[in-house]
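This report refers to the structure that appears directly beneath it.
Every protein chain except one is present and positioned as in the full complex.
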Amino acid sequence: MTKVGIINVTGYAGSELVRILYHHPEVEITSVTGRSAAGKRLPEVLPHLWQLDLPITSSVEGSVDVVFSSLPSGASAEALAPLIESGVKTVDIAADFRLHDPLEFKRAYNIDHPAPHLLEKAVYGLPEIHREAINRATLVANPGCYPEAAILALAPAVREGLIIDDVIVDAKSGISGAGRGGLATNSMYHFAEANENVVAYGLDGHGHQPEIAQELAELREAESARVTFVPHLVPMTRGILATCYARLQDETVRKQTVREIYQEFYANEPFVRVTDTPPRTKQTTGSNLCLVYPTVDERAGRLVVVSCLDNLVKGAAGQAVQNMNLMLGFPETVALESLAIYP
Amino acid sequence: MTKVGIINVTGYAGSELVRILYHHPEVEITSVTGRSAAGKRLPEVLPHLWQLDLPITSSVEGSVDVVFSSLPSGASAEALAPLIESGVKTVDIAADFRLHDPLEFKRAYNIDHPAPHLLEKAVYGLPEIHREAINRATLVANPGCYPEAAILALAPAVREGLIIDDVIVDAKSGISGAGRGGLATNSMYHFAEANENVVAYGLDGHGHQPEIAQELAELREAESARVTFVPHLVPMTRGILATCYARLQDETVRKQTVREIYQEFYANEPFVRVTDTPPRTKQTTGSNLCLVYPTVDERAGRLVVVSCLDNLVKGAAGQAVQNMNLMLGFPETVALESLAIYP
Amino acid sequence: MTKVGIINVTGYAGSELVRILYHHPEVEITSVTGRSAAGKRLPEVLPHLWQLDLPITSSVEGSVDVVFSSLPSGASAEALAPLIESGVKTVDIAADFRLHDPLEFKRAYNIDHPAPHLLEKAVYGLPEIHREAINRATLVANPGCYPEAAILALAPAVREGLIIDDVIVDAKSGISGAGRGGLATNSMYHFAEANENVVAYGLDGHGHQPEIAQELAELREAESARVTFVPHLVPMTRGILATCYARLQDETVRKQTVREIYQEFYANEPFVRVTDTPPRTKQTTGSNLCLVYPTVDERAGRLVVVSCLDNLVKGAAGQAVQNMNLMLGFPETVALESLAIYP
Partner (left out) sequence: MTKVGIINVTGYAGSELVRILYHHPEVEITSVTGRSAAGKRLPEVLPHLWQLDLPITSSVEGSVDVVFSSLPSGASAEALAPLIESGVKTVDIAADFRLHDPLEFKRAYNIDHPAPHLLEKAVYGLPEIHREAINRATLVANPGCYPEAAILALAPAVREGLIIDDVIVDAKSGISGAGRGGLATNSMYHFAEANENVVAYGLDGHGHQPEIAQELAELREAESARVTFVPHLVPMTRGILATCYARLQDETVRKQTVREIYQEFYANEPFVRVTDTPPRTKQTTGSNLCLVYPTVDERAGRLVVVSCLDNLVKGAAGQAVQNMNLMLGFPETVALESLAIYP
């Protein structure tokens, strides 16, 4: 059995990793860490994980073959560096290894990159774009939840040159995206404030914008990409829906043509479906699916693509397990086949 | 006392009219109508309106000075036509008199306009743009809830020529926008389906798109306007947030300049506030306010404006009372001064 | 492979059966039926079940070994009768075979029992009480969601004689309990009405009261049981929490003693856990667990037990699969081992 360590298991991505890996036939979780929870046992902090009665330690204990980190950005690279250097295969769910350029990282997160020498090892963990590199990687940077939805919505159009280089991503996220620790710093996550409320945020710049731009630029084989990204909080726990807009290169292109391009692009992907009707976030709850619905606003000559996923699964822990499966040579879909919970 | 009739009082806009007008010192509700509820008394159907113990009749009874209709589109013009022709001042909350062109109406709602001869009497009831005309009007078409938010977000930029003619309105609405009758026809409004769910709809065309385009074109003194409009349902009862995007004519224009233009445009408006921080729908719940927050995405040279309001107040019944106040020469803000309920 | 038919697959219990059985290694769903959806394919109606592309027929097609019904009460027995008579093993998720006495059925549901001759075949499908009988049964009446929570909360206390014969069950349920068809008949299920709202219902009698009373009486080996049952709707999709109250026979009994009795009673149950802290419905979402927390209000000499479960899993489809596993001799927990989805 492959031995797995989870750093910061008490975060939402961390506990979701436990939920998923608990059913993985090839791996065993042998070490879980926490910060304020160190010293307790996992089910004391997260009673729904009662079947995995492990001690929470302050750092990874024993030898592990793979390690996941769901620490906050900055802290993650610092905790992972020695493990990476000692050869442990690593999936970082934080943002630390996503941007190739440490200056972009500093601009986005307002901290110096704690381990710039490791950046060249890192592969951006979106299998639909970088599967080959992930297969060979020892360090995978799991995508941000918003970029996951946005890039999957736009990749076929960008790669096929359907749209001009000027896209808008208007994304709506459930509150779990803020993480379990968020509430201490922002009363916006208090139920009484978040409920019956929608708000746009990050209007002066959000760390996920350069991540989307980096990947879209790469798909266009260009230096940069023009992207306006506006995230919103909506009163639900899980789910992201991204509505993406871009002018068509050729305004006579019709919906049917666009759909065929998308269907072909994702024909062999186990976790991306091009849907016949506009998708709903609830159709992905608890599953590793990303649903993509491309259409054309013919009056305005514009491509509109709606995509959605569960931000804690395909947008975090599920994607991380998919990456692990690729890195270790397991079938890509192992432990990720649950159907969505609906309603 | 001015006598008021409310047609289809049992709809959400109708019952909201009662809540607001109950405190209006100059008017008295003397007749309320319903369809399936005709024959009952108002508090039997809507117990929270227990203080207004009126019979629900099938058509307006007695003489009234003003009439509001919150019937569905098509049915509304039909019910209103005789009242309008007999000189009763009328505010139509349905869509029937909003579009100047009956062919656009047919395209948008897929029915022949039931009273095209009355269209030239109708004034589009957005006081921030058409106050003078509303003062003199006998028939006011109350704006749709989405257009109300979108036009108020974009009017200063369009009139001042800040942006190119190509805007995107990505709007998020609570479920009450679907009306009280919606649920019979669409399981999407079932709590179990709407909760923990976000969905885009109207992707093949929504009746509010031509309404937004008509008003933006008029503000530009042009024949038409290029508008992509995508509405979304989010799991809350009340509230609309519209995020609007357009390229700046001059990409060197900065946020501060844009803010000053907006502040000046709305300086004397009692119900529109240009906010210092991104607004939240909850800050408008139960009030007649529209909050507007303009900013600039400098990387992309784009204006981004976020606006929000309570879809049943400034987006329906409150706006209708504001229009009535203007039509009858009452102070514009009477009965509309409640602060928002927060949280 | 055992062949399974699901009658009324489009109801919430029906689609939940598909979600669970999809991962069951010993069975194959070969026939699914619907009423208004007959003629369509399953994923057209329920896109989240895209992997099971079966036609929806109006009655069970082909030979099946087991059949589940999630039709409404009354209709279910009628549809099942021929299948039961032809020897197909049957789990009825409706109420039709739960009450032993057809007169109680008529009192509770206000219809004549459609197949009273089959009542004696029926076993009440709560394995924690009737496992032996379920093992041998050909017709199992799956418990109602409320009785499932209430009986599991009270069974140890009743069987051990801890409490007097006078219990109160105050239950709080998510809206999915109303079923997918509910909304056409009751505007209370409209999101705009159910959200930000709590309401008690069934105050003049609810069909689940005699079901709870029947089982508690049997546990006491008495003719009848005194039970006040008040269900409430709370604004969530899934989950039931039952708070149960009864005076202690011996008011000097302490919490610790009660806990030990409960722990012993459920020591070998795979799907009931006696918890150390008050349980939350969310700790059971998507799982087949029932959490039970017994305590004592010492000032009042009263037993208080809080129990919770996912009304569509342990309260419906999961319980039905657990019953099927027992009836067919599969390990009891197959396909039911998923951990809860939290948050």
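A, B and C label the chains in the order they appear, each numbered from 1.
Throughout what follows, contacts are C-beta pairs under 8 Å (C-beta built on N, C-alpha and C of every residue); 3 or more make two chains touch, one makes a residue touch a chain.
Predicted model, so just to flag it, every value in this text is computed and none were measured.
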| item | value |
| --- | --- |
| Selected from C:His130, C:Arg238 or C:Lys314 as touching the chain missing from the view | C:Arg238 |
| Touch criterion as defined above, residue of C:Gly14, C:Pro47 or C:Pro343 at the omitted chain | C:Pro343 |
| Per the touch definition above, residue among C:Ile7, C:Ala108, C:Cys308 or C:Leu339 touching the missing chain | C:Cys308 |
| Sole contact to the chain not displayed, among A:Gly174, A:Pro210 or A:Pro231 | A:Gly174 |
| Positions on chain C contacted by the hidden chain, ascending | 166, 168, 170, 172, 174, 190, 192-193, 195-201, 203-204, 209, 226-228, 230, 232, 234-239, 241, 243, 245, 247, 278-282, 285, 293, 295, 297, 299-300, 302, 304, 306, 308, 343 |
| Hidden partner chain, residues of chain B it touches | 12, 15, 18-19, 22-23, 46-51, 176, 195-196, 237-238, 273, 275, 277, 279, 282-287, 337-343 |
| Interface residues of chain A (partner: the chain not displayed) | 12, 174-176, 178, 180, 182-184, 187, 189-192, 194-196, 235-237 |
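The rule is simple: only the chains that are shown with their structure count from here on.
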| item | value |
| --- | --- |
| Mean-CA-position distance for chain C and chain A (Å) | 36 |
| Shared-contact residues (touching 2 or more other chains) in chain C | 12, 176, 195-196, 237 |
